[in-house]
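The other protein chains are all here in position, but one chain of the complex has been omitted.
The block that comes next holds subunit A.
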Amino acid sequence: MYMEVLDGGFLTTVQDLGRMGWQRYGVAVSGVMDAQTATVANLLVGNDRNAAVLEATLRGPRLRFHDETLVAVCGVGIDATVDGMAVEGWRPCLVAAGRTLEVRSSARGCRVYIAVGGGVLADRVLGSQSTYLYGRFGGFHGRAVQKGDVLQLGAPTGETQERMRRLRRQEAFFAVEPRWAAGHSVRPRFAPEGSVRFLPGPDLSRLSPDAQETLFAATYRVSPSSNRMGLRLEGPVLQVRDVTEPVSKPVTRGTVQLLNDGQLVVLMADHQTTGGYPNLGQVFLVDLPQLAQAKPGDRLRFTAGSLAEAHRALRERTEGLRVLEVALRLMDAYGWRESRASV
């Protein structure tokens, strides 16, 4: 089972949920930028949550499937076709052998996840198949996929096979999707000028009260120099009151650093393990998918939140994903409702 890359798109990499446990050696966690969307994509095709998917940034890839494959395309504002026929996404899609999936850039979101039944089989390095571009390892030979690459797929699970069997009953030439889709409650909430919740960090008090007010009042624009390491934001210049050079400390996914030029960067999947810039706070883990979906030029604001709120929101999202997983299993066992509905 394999798929061939006809066009790699802007930046398409193999990612799973990340390379945990090696940060003490300076190794970035990596993994998908938007774990929520990638998890939904994997659940829809009957995969394990940690199965490797393709993460497409801005303009997506063109992929030809050598064998009949169950595929899920998930993201914000999907614009995808199979041999020219539009597919809607956020649902399993049975793509016939020899057909080509094309994921174009969306006017709204930044990252689209393509999960295939059985998962992508790629280089497993230090326990993860995630591509770490900077270190050039993991995933597809440590780099983005490009024209001519052939990606191996894993063996479909029983769930994958069951869903393929059900979709195969419908006569289809190119691809067939059910009429139901994953519900909006399990998709990342995304608004072009949305706010993300923020936990105060150790160096927030080094800003003057006025500057702290500015941080929460301002609207920030996502800079084109953002990447998988971090989202650079353009907004009012902030300065810390003292000039002492802080000793480098550990940072986490979501840490908001204040750079020397007074601008902010939010650390994302490929972030470095330690940092010397002032740490103003951390974006809620549960709100990071919103940042992962923000394109250069999109605007966002910060709102202060509490640790209890962050954990409550994370538990709610996890519960939602669990409900989706159970609903899919029940449908496999008792039949699919063919009316247009969401699970």
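Here is the rule we use: contacts are C-beta pairs under 8 Å (C-beta built on N, C-alpha and C of every residue); 3 or more make two chains touch, one makes a residue touch a chain; residues count from 1.
Note that in this section contacts and distances are computed from a predicted model.
**Q** Please identify the absent chain by the protein name in its UniProt record; candidates are "Inner-membrane translocator", "ABC transporter permease protein", "Inhibitor of KinA" or "Type I-E CRISPR-associated protein Cse2/CasB".
**A** "Inhibitor of KinA"
**Q** Of A:N50, A:T81, A:N227 or A:T273, which sits in contact with the chain we cannot see?
**A** A:T273
**Q** Tell me which of A:L6, A:L314 or A:A327 is the one touching the absent chain.
**A** The one listed residue touching the chain not shown is A:L314.
**Q** With the missing chain put back, one of A:F137, A:Y277 or A:F302 would touch it. Which one?
**A** Of all options in A:F137, A:Y277 or A:F302, contact with the hidden chain holds for A:F137.
**Q** Touching the absent chain: which residues on subunit A qualify?
**A** 20-28, 123, 125-126, 134-135, 137-138, 141, 199, 201-202, 247-250, 252-255, 272-275, 281-285, 307, 310-311, 314-315, 318
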